[in-house]
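Heads up, one of the protein chains got dropped from this complex, but the rest are sitting where they should.
Presenting subunit A:
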Amino acid sequence: MTELGVGSLPLGDPAFNYQEHELNERLKRLYPAVNEEETPLPRSWSPKDKYSYIGLSQNNLRVHYKGHGKNHKDAASVRATHPIPAACGIYYFEVKIVSKGRDGYMGIGLSAQGVNMNRLPGWDKHSYGYHGDDGHSFCSSGTGQPYGPTFTTGDVIGCCVNLINNTCFYTKNGISLGVAFTDLPPNLYPTVGLQTPGEIVDANFGQQPFVFDIEDYMSEWRAKIHGMIARFPIGERLGEWQAVLQNMVSSYLVHHGYCATATAFARATETMIQEDQTSIKNRQRIQKLVLAGRVGEAIEATQQLYPGLLERNPNLLFMLKCRQFVEMVNGTDSEVRCLTIRSPKSQDSYPGSPCLSPHHGASNTHLHTGGSDSPTCSNGVTPPNKSKSHSSSGSIKYPSASSSASSSSSSSPSSINYSESNSSDSTKSQPHSANSTQETSDSEMEIEAEHYTNGVVEGSSARIMNGTYKHEEILQPDDNSIGNGVTDEVCSHSRQLCGGNQAATERMIQFGRELQALNEQLCQEYGKNTTHKKMLQDAFSLLAYSDPWNCPVGQQLDPTQRESLCSALNSAILASADASARSGHGVCSAHGPSPVWFLLLRQSRQLFALAQVQVIVK
């Protein structure tokens, strides 16, 4: 089993050429939409991207283990040369177990670039595997789930990634074992891992016919998507393609909360925006807050505007809180910023938390939801939700002295100073509600924008509002406009922990404890969650370094890390609105045909991989 590179093969070897030819033909047939000049397909294991205990041979298709194999610390993996291109739509490869070696601890699966190779696939974040010894599936976790049968010498294991619905299933000797993973991230590499001496596996990236009839599976999805396109309800709008396309663009803009553009687009095309302006702006405001690192405020705003949403998504809440902690370290979250920067805005934003008392929270909610786009969300329903949220996040206690002061200053204006364009952050959503009852027009927009500029004069928030409503830049992630504002301030403090403020640091530590408590509580309710544990660990590790920005876990502080969380929150809000609309509660105005279009837009590449163009034209 000497290592053979591709180059060491004699050129013009007819067998090799034939195999190469067959591989090209098969890949072309399976993945016609992939442009290999842009996104090459995996064709062999990478001699570079592997652990040292892995040996490669036979054109880098055969993998054998050459370590000690004493325990799991001796595990070793290898990734394919390239990640799976999104344009595949459906991707498939097979691995034949040539020998199970000593113990048969083999893992077959997927992993993202950079995942530790001294492990079996599935043990780490962004890594997924199906293991031969116990037949369990490992989804970014050290503990597996019962999944399928065990596999051993002579078996052929296939792994299929469905990039349309982001799932993965395995096959054993040509039989599908059912879905193993959902919500897969993009750009995964085919990966195998071995752990004991004598283990040898051969990969088939298309060099040979597959045991499983993957083309049949693909044909099913092709038929499904053709059917979806063919059956897409057009009804009376038949022929009004312009309107359909405009609707498509409009719903895309609305989905991402590009409110001004959406309005401008609606004006130019003389169409209506389906979602309530207020609702779009609410979502966008929340997104802005997250992107600006003001996660605490984002949580508050979400709790006010979409009561019950975070309670229903405890994982999302936890992620948000974790992020809030990170932002505290960063000095960007308002809870610590208010202690470091004297500005009316931040002062108000701190006590503005509706979490302070169940009573206030409930009344706020009622007021806001009543005024905005969820008229059926009755008072009778929300308070229990609210109070539940308090009991669940009951560990959150604010410093008592300021809390009593702030609670009166924040919650009472929120109900009284309704029309005074109060600068309080907690009431910021009210002008929306007020507007939403009126007809939305261009002049309204102006007034509305003034509410903000008037209300929030100082601090970076002013820039947020400008950025949001005045400039067209909003189509890009607004890190620049907000981020600048934030980093300016942070820089002026030469990037110290919590902006270098003692009180802020204390507040942060306390928040950390609360977070820990929340994690334990979630563990009790929903069982252990390794992702949470890891997230928490990573966040707390920041404190271990004198300069968190330049430490191994410092990556977390990068503002770009906010983006995924931001889109998760946005999706959750849309999903809840959509769900409630479907279940007939009518909380949110109708999205029209948008869900399908979102799917088409989001996954256009994957879909086009399967849907031939003439069908769409037809």
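Throughout what follows, contacts are C-beta pairs under 8 Å (C-beta built on N, C-alpha and C of every residue); 3 or more make two chains touch, one makes a residue touch a chain; residues count from 1.
Rule of thumb we're sticking to: contacts and distances are computed from a predicted model.
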Undepicted complex member, UniProt protein name, chosen from "Alkylglycerone-phosphate synthase", "Transport inhibitor response 1-like protein", "Sorting nexin-1" or "Armadillo repeat-containing protein 8": "Armadillo repeat-containing protein 8"
Among A:His82, A:Arg119 or A:Arg222, residue touching the chain not depicted: A:Arg222
Of A:Lys172, A:Lys321 or A:Arg562, the residue in touch with the unshown chain: A:Lys172
Interface residues of subunit A (partner: the chain not displayed): 148-149, 172, 174-179, 213, 216-217, 219-220, 222-223
